[in-house]
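All protein chains but one are shown at their positions in the complex.
Lettered A and B in written order, each chain numbered from 1.
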Amino acid sequence: MHIPDGILSAPILGGFGLASSLGVLISAKRAESSTQPHRLPLLGVLGAFVFAAQMVNFPVGPGASGHLLGGALLAATIGPWAASITMTAILILQALLFQDGGVLALAANVFNMAFLGVWAAWLPFRSLSNKSLGLFLGAFLSVLLSALLALAQVSLSSGVLTRGLWLFCLALFTITGLIEATITLAAWQAIERLAGRSTTNPKPLRYALLSLSVVILFTGVFFASSAPDVLEYFQHQSGIAPSSAPFPSLMPDYEWALFDLNWLRKSAASLAGLLAVFGLSVLISRFVPRGQQ
Amino acid sequence: MIHVRGLRYEYPDSGPVLHGIDFDLNPGESVALLGPNGSGKTTFALHLNGILHGAGLVTVAGITVTPYTLEAVRQKVGFVFQSAENQLFLPTVLEDVMFGLLNQGIPPAEAERDARAMLASLHLEPFASRNPFHLSAGEKRRAALAGVLVMQPDLLILDEPTTFLDPPGVRELALLLNRQSMARLIITHDSRFALTTTTRAVFFEQGRILASGPTAEIIERFDWL
Partner (left out) sequence: MSLDPRCALLLLLAYLAVLSSVPTGSHLLLASLCALPLLALSFSPLPKSEILAQAAYVLPFSFALAAIALLRGNLPQALFLLVRGYFSILAALLVTRWLTPLELLRALERLGAPRFLIIVTEFLLRYLDVLRKEADSLRLAALCRGGAHSRLIASSSLAMLFVRSLERSTAIHNSMLARGFRGQLPRPTPLLWRPLDSLSLLAGLSTLASLRFAL
């Protein structure tokens, strides 16, 4: 989800801008030292590949088709540091050339898609012994988590999102995530076949179990949020009463907005929520494949 | 200029490609490498600037090609690859032509002057700040050549230089190559082009040189027109 300019508030932009800049600096250093010279053109060419791959329509159901988003496939093929840099390059050009996502909003978009999106895909891929399953789960989480974080940023900035909308978006992102996971896995297996490396053919049972785990995850989150709203819940936990104003301004005093404790707590709470979801799904992903093997 | 004895090479995953190549090229001479696809012509040429390393002796301009002499060798050998699109990898034509010069340690201002002069001599001035993607096939080929010629190599290797060119483009390229004074090695399937641009030809088959002689003679002998 590419957030355009003019939506995010200054504290969110500042905070995520700082995090993104640090992330870019570190990733560039790590990617540069781990990229052999002969792979230098590769990162850019693969970035162009992601753009081009979006022109390939992938049928995902009757009458519906999707396209590759790419973060998970990049993480699996060139590693997380290089993938983060390539995703950042993609986002920069999308903002500058195609107005897809804002220029200042790059601060948030880079964090959501080039860092959270890449690492959320990399960790399951790296830690599961069944690579197909790891990639499937990784691609799913990559899209779900980065979209949820984007939603949280928009929500915190504008204060317009209600619990019903959160649930609606969650369902939407789950579907988008499953589409991305399907396409990523299909593309990855086709690449392995083309490169002459054998991959195990997907076994129907495993995928039935996998889909089940996704459903469990989804219902779990659903129940968690039909208690108080996720954000409100964490706010209560951290002892902040929800603001009574219908549209609380996050920056009553602009000069001090960055140090505004309320804002800090709110974003910490939402981050903690996301981390909890992520931890839960990694946990489930660890149990499910072991149970079936 | 080139002195090769007993060159053998095998790709790690697909077995032997060159089975003992002996080859000589004199300064200023222009020679065509002919032969079927997969006969080892490009693999052989990639040994002349040390991109591949096989067993056997390869000497270029008096320097034996080893992993330690690559820098010196690559100063002497200009290689124009088959795909101009891949050769012109920088975002503007001018920067691409400057690339080799800057690698040689020439100061940027001087490199830019030389590159602009080279572009002018190949009628490419208007494209200096363009993205190479937007050039025609002929212009791309000339731009790729410009980036190599500007380095003033002693040996020029061209891999399938007529790919994607229309007949006027091929004629123009032949004229341009015939004006050069350095030694030239041209890998091509275009026998007519070989006839107009080279005096001698060698014929490759299955990693061996089957014959060497005047271009017209070789083309007739292998029925290669």
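Keep in mind that, in the parts below, a contact is a pair of C-beta atoms (placed from the backbone, for glycine too) under 8 Å apart; a residue touches a chain by one contact, two chains touch by 3 or more.
All figures in this text were calculated on a predicted structure; none of them were measured in a lab.
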item: Touch criterion as defined above, residue of B:9, B:23, B:44 or B:79 at the omitted chain; value: B:79
item: Residue of B:27, B:62, B:108 or B:126 touching the missing chain in the full complex; value: B:108
item: Hidden partner chain, residues of chain B it touches; value: 46, 49, 51, 71, 74-75, 77-79, 81, 83, 85-87, 89-92, 95, 98-100, 102-104, 108, 112, 131-133, 147-148, 151
item: Residues of chain A in contact with the chain not shown; value: 3-10, 13, 24-25, 28-29, 31-32, 37-49, 51-53, 55-59, 65, 68, 77, 85-86, 88-90, 92-93, 95-97, 99, 102-104, 154, 158, 160-162, 165, 183, 186-187, 189-191, 193-195, 246-247, 249, 251, 254, 257
